[in-house]
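Inspection log for the structure reproduced underneath, given as structure tokens.
Excerpt of the complex: some chains, original placement.
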């Protein structure tokens, strides 16, 4: 995953354009992603697909031709969606177009102005402090044209039409944690589920933030009712504590699943209520949709010093952190894969386990008493009203213990699966 | 408000009679109150309107003609509804008709015996201690006649037939906090809403306690279903902590509104559960009615030393305390005035705020980030199931921030009001 991040890091992504398109094409080398191109001007819900923005070069030079800021060094240097310009401006005029972080004078900030029809540069505050000439030449070789918005979509059909949605944004330029970590983990997760048979149908979206999810929602009216669970992934490559932001409904199966998995791992974590500020869960959870989609992160947006700066770089994301995030994701969806409702086949009362050799089956295992309790819980709650997750929550046992017990009982003919829900 | 209390303080109010009638007539000098006269003997629910009681003079004299206790000095001296008497009694016989507070020997207690067909005097314990003659002359010039029970009612029609009820008792003689403070604040509040257009219809009742609310309920069967919110006001002139006693249902809009307003002001306060003991909320919340009516107080009945004594006087109620109680009341009903349900007009997803100049509108304000969050919350929750109060409770933001954001969004055409509820 870190290798993919390194490959994608140099590309200058935005909500449209070749950087975004190139990113998705690179992902196609790993998974069979479908690329959608939605033309500029297409009406999507309350919005309109904007012009396509591309940039080739940009710099600030002294009048002596010395380059003091160069897009070629760092693609954060240009404000996203900057108009082209080639002009000599006074330092005073330039100052209205320059963004720095005085508190972090070494770092270049990340800024955009998608709908601003303007231009701008982002630079380290100490560089700006050193620029004391009367005037400078500013040069941006960009263009805004009738083009298209690109997004990637992978559908992995399962036995059930019920869908699990995973959505990552890929519209940020050289920011490693905030966009590339999600892209890498989602790509790896796609490879994982492609390699096996699944109960759920999976839909993985690689989209520009906000306008991308708005566009997808506008074009997929028929898919929406099938979305049973969803996660937006973001900032999953740093070493911070896990954070999960609940869906708008707050108590959906995905909300309870993530809480159960995080509580049963030994890593600290925090569960946050829904709020309408953050990533694309804002759109999936907007009124009229209100989908069961939460947001899974390590350090949340805006809470770490490197956020939206040049310090969110390849050193900031760690292979181990990516790997652990991936394994949490696997645990979450493995739970959902197995979260079925069981019904007793043998009628009422407690079945006679000894006659079926179930005590033998149990005593062969390490954690004898725990498995026996799991078996008793599963048999007691298999009345058609409890999913395995419901049983785990009620019994206080780990989901995997109940799933193992349900398997034993199913093999012994004591349980059958009800229709999935 | 304190001036009105000073004017009304000398009148000898009871559950019927000229003191009550005179009080209501004085209030008519401030607001267009309708006076209702309900004849003695009228059947009202399980009760009957009692005889009208009036009193002109009362005293205890020594046999030498020295007046030791005089109603003209303090109208608490006579037990309410005392029968007339003019007789010489032994101190021993008198002691069965005398009420004092041994623990507070300087204070005259307040006692009544509406349905007791008896007579009695209330006096300072130290006066009683000093009365060591063998016998005294007792004189009460009162009468109990076929008359009527008087109550005042003001209806201020609003756009909506939905009613807000405010009820204060006015049956206590010279007690300033316990009855006059509520009368004064309710009168001032009536002036306030008379001076503006209201969404809600307001109904303000000035009634004798218990029998007054019973009488009003019996005569207003058709009004009762329209009562959407109600408050009984009492003891709002002392400097104690605010107390709110919830309605019987416990989670009505008025209960949640008062809790929200008190939590968002910086004054300490306490929310108490409903109990069937207290003021007229007992009647409004009795089975068969079960109206959404709570009780708003500073120091609750029975919890302060001055309660039902001559120390509940003009010094005990403070202009500042009255003023602050009034302003809480205004906050409560301003919230209810604005507590409508909004629906998005622009369909699903998050609307494009920039295109509508809403970011500009926002950035012109001081508390930029807070207002932006309020706007996002309002747009996210405007699905027809959330009132603004629901939104405030869910977001943790103050109601007024959400109301401001809803106004902005309405002006931008993004919201419309649903039918009020």
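Chains here go by letter, A and B, matching the order in which they are written, and residues are numbered from 1 within each.
Methods note: a residue touches a chain if its C-beta (ideal position, glycine included) is under 8 Å from a C-beta of that chain, and two chains touch if they have at least 3 such contacts.
All values reported here derive from a predicted model rather than from experimental measurement.
Participant: With 2 identical chains placed here, how many copies of the sequence make up the full complex in this file?
Facilitator: Assembly-level count of identical protein chains is 3.
Methods note: only the chains that are shown with their structure count from here on.
Participant: Chain A and chain B share one sequence, so how far apart are they rotationally when you fit their Cα atoms? Give it in degrees, rounded to a multiple of 5.
Facilitator: The superposition gives an angle of 120 degrees.
Participant: Between chain A and chain B, what is the separation of their C-alpha centroids in Å?
Facilitator: The separation of the two C-alpha centroids amounts to 55 Å.
Participant: For the complex, which residues does chain A have touching chain B?
Facilitator: 45-47, 115, 210, 214, 217-218, 248, 275-277, 282-283, 285-290
Participant: Across the complex, what residues on chain B touch chain A?
Facilitator: The touching residues are 344, 346-352, 354-355, 373, 376-377, 379-383, 395.
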